[in-house]
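The block that comes next holds chain A.
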Amino acid sequence: MSVTTLLSIAIVLPLVHAGLVALASRPPGLRDVVHIVGASALALVCVLLLASVGQGDAGRIVAAEPLPGLELAFNTEPLGVVFAAVAAGLGALCALYTVGWMRLTRDPAPARFMAFAALALGATVGVALAANLFTFFVFYEALSIATFPLLAHRSNAGAGRAAAFYLVLMLALAMGALLPAIIWTSVVAGTLEFAAGGLLSGRVSPLAANVLLVLYVLGIGMAALFPAHRWITAASGASAPASALVFAVTAASVGGFGVLRIAAYVFGPALHDAAIAANGVLALAIVTLLGASLAAFGRRNLSERLSYLCVAQLSAITAGAMLGPAENAQLAAGWFAAALQLIAYGAATATLCFAIGAIEAASGFKDFDDLAGLGRKMPWVFAALALGALSFAGAPPLAGAFPKLWLMIAAADHGALWTGLAIAVGALLSFAALTAPVARALFAPVPTDHEVAPDRAPLLIIVPTVAAGASTLLLLVWLHPITAFLTNLRGGSP
Partner candidate 1 sequence: MSALEFIRTYAATLLSLGPIAVGVALTVLAGARMAVAASLAVALGIVGVALVLALSGASADPLGAGAMALLAVVAATALCAAGPVLSREFDRRTQPIALGLALMALGAALGAAQTRDLLRLVIFLMTGGIAVAALTSLSVARERAVAPAAFTAVLVTVCAGAIALCGVGLFYAAAGAFDVTAIATSLSASPGREGMVAAALLIAALVAFAGVAPAHGWAADVAARTPHGTASIVIVVARIAAFVALIRVYGLTQAVTGSGAATAFALGCACLGAIGVVAGSLQAIGASDARRLAAHALTAQFGCALIGLAAGGADGAVAALFVVAAGAMTALALVVGAAAARPQLGAAAPMSALDGLAAQRPFVAAAMGVAAFGLTGAPLTAAFLGKWLSIEAALARGWYWAAAAIVLASFAAVFVAGQIIERMYFRERSAQIGPAPAGALSMAPALLAAVTATLVFGWNGAAPLEAARLAARAMTGAP
Partner candidate 2 sequence: MSLWSLGERAHLPLVAVLLIAGVGLAAASRDLMKRLLGAGVAMFGAVSHLVVVTGAPHAVGAAMLAVVVLALAAGALGFVILVRIREGFGGVDARMVRAGVEDDAAQAALDS
């Protein structure tokens, strides 16, 4: 199959998937099969796309041209394809998990959730494969809207409020900052097409570059930089499949990806012209990282604690994107670190969301204090939780270790030792915040008043959780091909 065909399928498939799920809302068996098959097919298409691009194929399709020169176009740029494959792969696991969860909790409207999950996945793939800033913006907005019903799915007032806050914040920031930045870029550069050398490089004054960078970073609210991080922490009460989809697979990851995409493909070397803004954003990212890691300690609720750690991990992506290539260095270590962190973040966050959701669904426990001894009753789930936690903390050989290493290299390249130090401290804080509950679950004695049936979580929940946990080992086997694959991002040989 040609690359362009695969691209077209990757864009259209989620729409078909959503439509079919909505049509086949009854009987439940058919609906669930459609959902799992749809998500798996998308993952397969994205992996095939990755394979073709790996063999040197390239393609570009134009879906529409709303105004002359303003195209809704997609291409097979390596970073985008990698992100699409990771998101779609995790999306397939999410689909399995969603089916298990909906059956376990006897959800009243699973078809609606699944349809919007398919749309959110589609929008994420659209953002990943976007060939230009306009397409990026369109799918970014679509994602904001598609993920809103997912977050609001739990029908309590808190979830509704958090979802409404999320939607208004995302739309307002995108309309108020991202869109003007994109139009300004179009006026200054005369094009919106992502370019490996940065579409703004050599075309923009330092003042405009600084203002534009601030507008872009502000506009991508999904990246959850302080103070926009509140959307993640406020939405921590969402159901487990929603958290996994929104925090790990779609919105939050898209936030990180977006900042990296803008830094590397819109600014490129022009990031040096915007040094003041870049350093400011870097400092803000580090503050967010440390602040969120510290704040996580204050939360006894596992989901809340996880949400703060997600914010911390995401800000590491932004930090990497802002570090970029050091002047006179051959290597864009910062961007490469950010790309790796994106993969590691997705895998680990999905694992943690799945595991915490499974614990809550099976035992009803939400708090840190309730976990004592539970690990022996739910060994698979807690094993996955441990893997996710260790990956967050950057323990080798798990995925989270490699980006932290590269981030430190990037910081050293820039002579920004404080950044390296902050990343190390952040990793330690993550380790302490998540391994403590795991240790408590695995090693503390079981309280006598606990009446928990051993591992009531069904197979459809355990299998994706364990698979996601295993995926945190992904980079161990995949690091070499990915290093070769992202050469244009890396800027040279290591």
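Definition applied: contacts are C-beta pairs under 8 Å (C-beta built on N, C-alpha and C of every residue); 3 or more make two chains touch, one makes a residue touch a chain; residues count from 1.
Basis for inclusion: all candidates are chains of the complex that A comes from, given by their letters.
Treat the numbers as computed from the prediction; the structure is a model and nothing was measured.
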Using the touch rule from the top, find which candidate among 1 or 2 meets chain A in this complex.
1
Per the touch rule, the chain A residues reaching candidate 1 in their complex are 64-68, 70, 134, 137-138, 141-142, 145, 152, 160, 164, 167-168, 171-172, 175-177, 179-180, 183-184, 186-187
